[in-house]
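A single protein chain has been omitted from the complex, and every remaining protein chain is retained in its original position.
By written order: A, B, C and D. Residues from 1 in each chain.
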Amino acid sequence: MTQWSGYLGLILQGALVTIELTLMGSVLALIMAFLAGMGRLSRYFVLRALATAYIEFFRGTSIFVQLFWAYFVLPLAGISLTPLQAGVLALGLNVGAYAAEVVRGAIQSIGREQYEACIALNLGRWQGMRHVILPQALLVMLPTFGNNAIELLKATSVVSLISLADLTFQAQVVRSQTGNTLMPFTTILVIYFVLALVISWGVRSLERRMARGIDGVRV
Amino acid sequence: MPAPIIKVDAISKSFGAFKVLDGLSMQVMPGEKLALIGPSGSGKTTILRILMTLEKIDGGHIQVDGEHLYHMERNGQLLPADERHLAKMRQKIGMVFQLFNLFPHKCVMDNVTLAPMLTKGVARAAAEKRAMELLDMVGMADKAKAMPAQLSGGQKQRVAIARALALSPKIMLFDEVTSALDPELVEEVLNVMRKLAAETDMTMLLVTHEMGFAHDFADRVLFFDRGRIVEEGKPDEIFRHPKQERTQGFLKKIIAAGHRV
Amino acid sequence: MPAPIIKVDAISKSFGAFKVLDGLSMQVMPGEKLALIGPSGSGKTTILRILMTLEKIDGGHIQVDGEHLYHMERNGQLLPADERHLAKMRQKIGMVFQLFNLFPHKCVMDNVTLAPMLTKGVARAAAEKRAMELLDMVGMADKAKAMPAQLSGGQKQRVAIARALALSPKIMLFDEVTSALDPELVEEVLNVMRKLAAETDMTMLLVTHEMGFAHDFADRVLFFDRGRIVEEGKPDEIFRHPKQERTQGFLKKIIAAGHRV
Amino acid sequence: MDWDWNFVREILPTLIQGVKITILATLLGSVLAAIVGLAIALARRSENRAVSRTVGFLAEFIRGTPLLVQLYFIFYVLPDFGILLPPLVAGVIGLGLHYGTYTAEVYRAGIDNVPRGQWEAAKACNLGAGQTWTHIILPQAIPPMIPALANYFIAMFKETPLLSAITVLELMNQAKSVANTYYRYVEPMTLVGAFFLIISLFSVVLLRWLEHRYGKIER
Partner (left out) sequence: DDAKLEQLKGQGFARVAIANEPPYTAVAADGKVSGAAPDVAREIFKRLGVNDIVASISEYGAMIPGLQAGRFDVVTAGLFMKPERCAAVAYSEPVLCDAEAMLVKKGNPKGFKSYEDVAKDSSATIGAPGGGTEEKLALNAGVPRDRVIVVPDGQSGLKMLQDGRIDAYSLPVLSINDLVKKANDPNLEVIAPVMGAPVYCDGAAFKKGDEALRDAYDVELAKLKKSGEFAKIIEPYGFSAAAAMSTTREKLCAAK
């Protein structure tokens, strides 16, 4: 048991890696989501085609395949990434493709009448997007973004398969070294769940702040 | 005689196979108050939306304030208008919608100041000063900080009117601005419009099912049916002595349904 | 004098902290046609929904057709009604909604026959025969095979009326059955209701903003404000000579908004 | 990076063995997820607070933690409690439970999306609770669920490579084993990626058709 508490430190190190991956992956995913999501709504065919290809490719192939590719195959083409870089790249691009559809859907969910009000007020395309459509669409995206972030968190466990020392990986190490299976796995399940709760709580409070006023509640 | 501020010449417009406007022509004089009436689906909203460039036309020609709306002259040639030309033309026209279309994430003040600041580069202080005057005019000065969701329908519509006026258009388009309102709230909006008609010399086009208001408000009434103007004239002529059978039928139905003419 | 068919006694109803009905009492005689008018939010819809058992009451007592609505007697004791008792009471009452609420996945005929077949065990043939009579009465016999989505608002509402009649209720409730309709379609629904009022001796409660129709249709008018009946009387009294200030104010606003009384 | 077609030809039969297991796991997992989801959705609507709360928490927990770790748990920890499952069965149970928490949301949204007016009209027509469900609510709720359910089954399909972690010889595991035997990663991983991409491009078409045929749940 004393031994076990020592290995807890190892698992917490893994938790830090998992958090790091989740944060960096989310940032990349967010950037890709807006680029590709708005790309799909572009007036220019080339942008639309690029965005669609990106989205379909990364949603179509499994995250595992993408990860193994980034880690084992890309280096053969001369692009060598650290496990962390490969993990962030695969996770960010994968979740970004899903989130791009959220961005597109949210923008499209803003009623036609808001676009028409923009035209009637003579706002330019980008002005209308920036000041009228996106602020409203953001609120629509937020809850789904929260779900996407949790999906990303869960997907980080897969990086253990490319030897990145995240939570799941450290649990495996502890398991080999101590011969105990129940403790490490139970511990990391709880840690993952707590992290997921933190994400959904964070997103919900952000949502509440942004929604203030729009729903008629006094600001 | 001054030149017409709007000249619509034989325009047509279809949605799919369905022809909504069919060689429609009309002219509007500067400062004129025009009411467009007619049965549902007759194309009243469509012509307003075309003037606001929310729909494109399939054929025909429109001039607004002496300039082509959907065309532009380049080296003596008439080309389809580009976005820049349309933006310039839109400065002359404002529109108020049936469902208000306020920006729900911005307070009343920001709704009114947004467009002047962005499209005309007016400084915030100046934009807010003008906005307060307009909000005062529509009786909403005390709600400048409120969010749209906190307003009643009538209040929203008055803000929407102020918002459209903030760009100082020469022409204002009103599409059934009271028909989404509870009966009790209709009057407060109509009062604002009466005031507007009396105090400014803006050209105003009004689509409405409120025959009583159309009668009092308009200098001239156009009766639409199936994408054409079937009859036009002074309010008294149209409402008291309609010549066309279709106009008579329409007015009879409306009266039977309990509306005052 | 016959006994009242509906006896509402000091009922109250709150949504959260907001008291919608506040000690409301009223009585309706068999065969009576009653119009409920009043400003938005005054509780008109709520009282109809309570009679249809779509909302529960917080306090008070209701009798319908000589039986308790929300209570039942067991061994001389008054207990809260169970689902079986409510189901029995609902047989006496039919309701037509503002937004029709037709079953979109069933054709017109099936909409009308569903309830008689399921709740009364009527055979399909008999149910369809009766349904055709009702559809004929509302002028929709030729659309029996159509799906709701293929109908106009007015047609939907006429089907909804036929559907409610198919259960042969003693009392019919109408909640603003024309206010979601285009102005031109209002009349076709009102005509059906006139016919209904003339041809049957059903008790009918009608919530409406169509003052003209309320005037012609009703035997008696109740004016609601803030969850109470402020004034009641014959249509002529209420509409021509309202006694209460609130009633006067309400009618003035409505008239100003262009409605005929 | 060199590509060897002869090698591809050599390993293809092995990979096809894996494809069969992948498809079998997806099908069984989908059936289980559909059933588990319905059970969760009904339990969460239960009048009994204890039932609805407990099931709600469990579903949240399963949704908030990685499938990979759940698979480890089912496969390696449950035997300590006397539950010994063959790899494929453990994998299918993991997939079914995990995705059941997602399909439960689809059922819930489908039912909630039937307008309140329909419940009220059913009551005004004096229909009983059972009659209302079978004749009014479910016929309207189920068709729009179909595309959303199909969407999750396709997502599940792309997660089957996780089963390789609990020794199921599905496609990914076969590919890894081939790669380990010949020390060549490019061909097997690319073939796996291509396989997933092709299937999911087909499934995009299928989903479009389903959405067209059955409509979409508006959230």
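Keep in mind that, in the parts below, a residue touches a chain if its C-beta (ideal position, glycine included) is under 8 Å from a C-beta of that chain, and two chains touch if they have at least 3 such contacts.
Keep in mind it's a predicted model, so treat the numbers as computed, not measured.
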Touched by the hidden chain, restricted to displayed chains: A, D
Candidates D:Tyr102, D:Phe153 or D:Tyr185 - the one touching the absent chain: D:Tyr185
Options D:Phe7, D:Tyr76, D:Trp119 or D:Trp133, residue touching the unrepresented chain: D:Tyr76
Which residue of A:Pro75, A:Gly105 or A:Gly124 touches the chain not shown here: A:Pro75
Option from D:Gln118, D:Thr160, D:Asn173 or D:Ser200 whose C-beta touches the chain left out: D:Asn173
Absent-chain contact - pick from D:Leu12, D:Ile35 or D:Leu84: D:Leu84
Missing-partner contacts on subunit D, residue numbers: 14, 76, 79, 84, 86-87, 165, 167, 169, 173, 176-177, 179-181, 183, 185
Residue numbers in subunit A that touch the chain omitted from display: 3, 6-7, 9-10, 13, 71-76, 80, 83, 161-163, 165, 169, 172-173, 175-179, 181
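Throughout what follows, only the chains that are shown with their structure count from here on.
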Least hop count linking subunit B to subunit C through chains in contact: 1
Most remote chain, CA-based centroid, reference being subunit D: B
Inter-chain pair with the most contacting C-beta pairs: A-D
Inter-centroid spacing, subunit C versus subunit A (mean Cα positions, whole Å): 52
Geometric centre distance via CA averages, subunit B-subunit A, whole Å: 46
Where subunit B touches two or more other chains, by residue: none
Topology of the chain contact graph, where touching chains are joined (line, ring, star, complete, other): ring
All pairs of touching chains, each written as two labels joined by a dash: A-B, A-D, B-C, C-D
Of all residues in subunit A, those that touch subunit D in their complex: 56-57, 59-66, 68-69, 72-73, 76-77, 150, 153-158, 160-161, 168, 171, 181-182, 185-186, 188-189, 192-193, 196-197
Footprint of subunit C on subunit B - complex, ascending: 39-40, 178, 182-184, 186-187, 190, 209-213, 253-260
Touching residues on subunit D, where the partner in the complex is subunit C: 115, 117-118, 120-121, 123-129, 131, 135-136, 139-140
